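Of the protein chains in this complex, all but one are displayed in their positions.
To keep things simple, chains are lettered A and B as they appear, and every chain counts its residues starting from 1.
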Amino acid sequence: MENITKTYGRVVANDNVSLRLEQGEILAVVGENGAGKSTLMKVLYGLERPDAGEIFLNDRRVSLRNPSDAMKLGIGMVQQHFMLFGPMTVTENIVYNREIARRGFYDRRANVEKVRELSSAYGLEVDPEARVEDCPVGAQQRVEILKTLYQNAGIIVFDEPSAVLTPGEVDELIETMKKLAALGKSLILITHKLNEVMAVADRVMVMRAGKLVAERMRAETSAEELSYLMIGRQVVHRELEEQQPGGEVLYVEHLTMGSVEGKRVLSDVSLRVRAGEIVGIAGVSGNGQTELVRCVTGLERDYLGTVRVAGKDVSRDRVRRVRAAGLTYIPEDRYLWGSAREATLAENALMGDEGTERFSKRGVLKLRAVGRHADGLIEKYAVKAASRRQRMKELSGGNAQKLITAREIERDFPLLVACEPTRGIDVGAMEFIHERLLEKRKNGGGVLLVSSEMTEILKLSDRIYVMYEGKIRHEFLRGSVDDRKLGLLMTGGRVDDAAQL
Amino acid sequence: MRRNSELSIRLRRLLGALKFPLISVAVGLLVGGAIIAFSGHNGWEGVKGLLVGGFGSMHAVTTTLNRATPIIFAGLSSALAWGSGYASMGISGQMILGALTSSVVAVACPGPAPLVAAVSLIAGMAAGMLYALLAAWISARFEASLLIITLMLNYIADNSASYLTTYTFRDPTAADRLAVQTQKITGAILPRLFSKYTVHWGFVLAVVFVLIMLFITRRTSFGYRARMSGLNPRFAEYGGVDSLKTMYLMMLLSGAMAGLGGAAEALGTRFRYVDKMITSPGYAWSGITASLMSSNHPLGVLLSSIFLAGLTTGGASIELTMNTPSEITSIIQGVLTMLVTAKFAVGWFRRRRSQRKGVSRDV
Partner (left out) sequence: MFNIGYFSAIVSSTLRMCAPLLYCSLAAAICQKAQVFNIAMEGMMMASAFFSIVVNYFTNSVWLALLAGVAGSVAVAMILGLFIVKLKASPVIVGMAINTMMVGLTTYLMYIFFGTKGVFTHPSLVGLPKVALPFGGVAADMLAGLTFVDYGAFAASALAFVVLYRMTVGYRLRAIGISPEAARSMGTPIESYQFATLAVSGALCGLAGVLLSMGSVTLFIQNITSGRGYIAMAANNLGKSHPLGVLAASLFFGCCQALGNFLQNTSLKGQITASIPYAATVLALILFTVRRRAARKNKIRKVLNDR
């Protein structure tokens, strides 16, 4: 792949990226979320068309307009979210679209035979007649791999394959990948888990913010160096005022949560936030942070463990009661959860307070107060908007985020949970929001900051928890961990001399 | 300076909201004209006749307002439910039960006429509310599609009403032995506004409730929560809105409006319950169209309902003058509906490129 550039709107997902893959090698592409790895692979698989750049297969230029083209050329992809037909059998899934048929009739025996052959040829064990939805996740992934092999894939791309696997299954996967490479297949592994990269890759490409920043042979590098390259270096110069933290505003103990697919999403998570401190949760997106926040805020109620907000036990309570106990929340996704695009700014600014005395009397809204509140937020946070009567969708992403942040911070509750508060917004807005968070800390509020942006965590937090694969792995005081170490831990590395509290 | 921009924003928004419905109306009328032309008459005359016949004289206007009354209620019912994100199709069944209940109560209940009328209306409202509650409960409790449940319940309501009218509550005094209807209500009726014309106090009631619903949806905390649930259910959930409670309350309101609409029609126009009196003119469906055209805004529902009723009156009028069947109205309405709902799709297409996917309910 040469000089691939892909832009979505104002976001440059891939900026002049070139990739080279040799036969029989395992290439790992690493980077954080949003670094551009998925986009690059989507281009390779024909799901997206690049704005610039070309793809060469065996020195011949090819054009990929859709997944069919990619499959015909022998490019297969095992996606993070499986594309399987649950109620159908393993065989039916594997042979889909290229079934062996006799005059239009599906030849059950021939297809099953074929699958058995394939399965033993590559050493990938599956039960051809079992229903996919009854198979464990590891087996389902093998089905996905067999799908690509059935289509005669020479190149197989694995997109975050270990995200859904148990540790035992991950080891099996690594073995499988080595076997496939030995048999002449060329593999691309997309991941942020560096221990896996070090276990299986031949060569590593590091991507950051849409660009290719480095390329190394695995034998010549280390997980530490890779994480350093991945997460980047932005020296943090900020002296926070020393503050004595006050009483506990958030207390989480033994939080455990399972998922329908059969995996433990959160295992025995315990943490604490006190008044007047910012506690950061560092971790690459997808390691349980989202679920943790959902449990804490009451959006998810099916979990084991305890959650206390400002001293009040709100375990498994509804969102309304958790909020009433003193929680405000800046959600991860400003459009999916944080706002209603078709509603006006004033309406968006009201959410969460619509029943309070300040804005309503016996159920009737005090429209003037609502309006003044919205105007106040817009002004104080310098939201670029013509009027509070505008629709939310007319604001830019950064301004929308500012309004949402304003709404939650200005409510002046003891606990603020901020998830990715500066994702996807410009530097100016980012600085502004950071200032407000620090202001809240100064005024005695407690902030739980969840971010995959390591520099943000390092800049703002008094204490840092590192989360990986659904567990809290480490806890650090401000100043006792630097970006290198943190980066390594975020990607699953092991530190022998981790600073303990 | 700021005042100006605010005003222009509101104006621009209003015009933007009107754009698609007006286009759909225009195309609908065009298609209607084409069909009239196909059947050998002057298409242009036909369309003109429709509009004049619906609004061109005092008689026409009052007839239109009379027909609009049940449609307004149906439209409110639909707007309340759909505006909160719940695809309830149960308006028809709720109206039927409202009409039947009020007819029976009006005859059976003793007392001075105005009081009995009021009681009957309330009884009709209650019937609609209970039936909506039933659908809501089944849907919530058993995670079943509200759409399908309400569709099925409609038929059960229609058949049950038909049964009850044929046997239990049959009119013993009917001259026509085959008429399936209840006894005529004397006294406890909704009186006419003007002695010469058919429009009755039910229309006034409809307008009053339009204003009430406007108030509830735009100026109360509950209305706010319901509207946000309709615009983005996850946002509402995030903000602590109890979606279950909101659904039940909204369905109750929706059922109340439908039930009241049926009752008003029974007490103001027919003075009894006649089998198929709600389903035959398609009030529920017109109501849904009205709320679609106006994006679930109560005032818009009022205007759209009057317009649709005008089409019906106009259709009846040109049937007399031009010998074209009045069914032309339902054809135009059908085309209109399909276009209006397609409008969401077109706008949706454009937004899809730059927006993330939100949540879509059973719509």
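Quick notes
Keep this in mind: contacts are C-beta pairs under 8 Å (C-beta built on N, C-alpha and C of every residue); 3 or more make two chains touch, one makes a residue touch a chain.
Because the structure is predicted, anything quoted here is derived from the model rather than measured.
The chain that is not drawn here is touched, among residues B:L267, B:L292 or B:L308, by B:L292.
Contact with the undisplayed chain is limited, among A:R264, A:R321, A:K366 or A:R478, to A:R264.
When the full complex is taken into account, the listed residue touching the unshown chain is B:I148, out of B:M58, B:I148 or B:L244. Of the listed positions B:L30, B:A87 or B:A316, the one in contact with the omitted chain in the full complex is B:A87.
Interface residues of subunit B with the unshown chain, by the touch rule above, are 35, 38-40, 87, 89, 138, 142-145, 147-149, 151-153, 155-156, 159-160, 162-163, 166-167, 282, 285, 288, 292, 324-325, 327-331, 333-335, 337-338, 341-342, 344-346, 348-349, 363.
Residues of subunit A that touch the chain left out of view are 47, 66-68, 71, 79, 82-88, 92, 96-97, 99, 101, 104-106, 256, 258-260, 262-264, 302, 304.
In the analysis below, only the chains that are shown with their structure count from here on.
Taken together, the subunit B residues at the contact with subunit A in this complex read 2, 5-6, 9-10, 219-222, 224-225, 227-228, 231-232, 234-242, 354-356, 358. Residues of subunit A touching subunit B in their complex: 9, 297-299, 318-320, 323-324, 329, 331, 333, 335-343, 347, 350-352, 354-355, 359-360, 363-365, 367, 386-387, 389-390, 393.
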